[in-house]
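Everything below concerns the one structure shown next.
The complex appears here without one of its protein chains, the remainder shown in place.
Our next item is chain A:
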Amino acid sequence: MASPPQAPPLHRIAAPRISAEDVVVFCDFFYKKTGISMDASRRYFIDKRLEDRMAANDCNSFREYLSLVKFQPGGAEMQALINEMTVNETYFFREDYQFACLTRRMLDEIADRKDPRRDRIRIWSIPCSTGEEPYSIAISILEDWPRASDFDIEIIASDIDTRALARAREGIYQARALHRVSPRIRDTYFRKLDGENWQVVPSLRESIDFGVINVSSPTQMARMRGIDVIFCRNLLIYFDDLSRRQTAEHFFDALNPGGFVALGHSESMSRISNIFVPRKFPEALVHQRPLP
């Protein structure tokens, strides 16, 4: 039998504090800061998070909250808001055919152009979310690239979300994130903390250079140069065409000539920009900055 309808919780009865216009203003502001393109179809998602942040800061109106976000010295609330709005879904060995492509094809091509005594190989996972992707890259290289010990390999991992990065550095995961990790790999690269939690071993955690980067910030992106492979998966789906194109241009500049970009399976470089050359390997289609 159906139960009688329950009264909505009190805070829902109060007049909505965020109007349709506020949402438009907010989406525009957020897009300019992050490149993330949200629209009114995600109204519930946006309202809910904005209301939570407004309550946490005792703001009575959206205007008041927006000026806090814009003008607060240090930008702590902007960061808290970003952390709230991002979608961090990820897991170990997601789209792992690309890691196979890395260890079977891309790394050999790159290594052949380098002098192991002088040059490093630099790999960048952006966005890395809570760390599953860069750790998967590191494990794939250690397990599957026979020349790993001949080279100095640097793995950089960045995200706009500081809370996700803190979890990535900590490296503690549960069954959901680990569902594609074999028992042998798990026992080699993780330590069991308790019934539910596994932590990445310290030596592996220390070999990933985690840091905050907003791909929509030209000044932050200008710090990234001399990269050989970029994994940028499941970020551009949240961007509009212009931010996608800007990101592609930043990646071009960040890469060494001959360097590669791997995108998520639903993201297509050919629809974004023609500055990269498509490279079809048996395992995956990746995009290469042309060699001179």
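Please note the rule applied: a contact is a pair of C-beta atoms (placed from the backbone, for glycine too) under 8 Å apart; a residue touches a chain by one contact, two chains touch by 3 or more; residues count from 1.
Everything that follows uses one rule, which is that contacts and distances are computed from a predicted model.
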Per UniProt, and picking from "Luciferase-like domain-containing protein", "HEAT repeat domain-containing protein", "ATP-binding cassette domain-containing protein" or "Nitrite reductase (NADH) small subunit", the hidden chain is "HEAT repeat domain-containing protein"
The one residue from A:141, A:235 or A:269 touching the chain left out of view is A:141
Among listed residues A:63, A:120, A:179 or A:192, the absent chain is touched only by A:120
Across A:109, A:249 or A:267, the one contacting the chain not displayed is A:249
Missing-chain contact among A:25, A:80 or A:212 belongs to A:212
Where chain A meets the left-out chain, the residues are 116, 120, 138, 141-142, 148-156, 204, 206-213, 218, 223-226, 241-242, 245-246, 249, 252-253, 273-275, 290
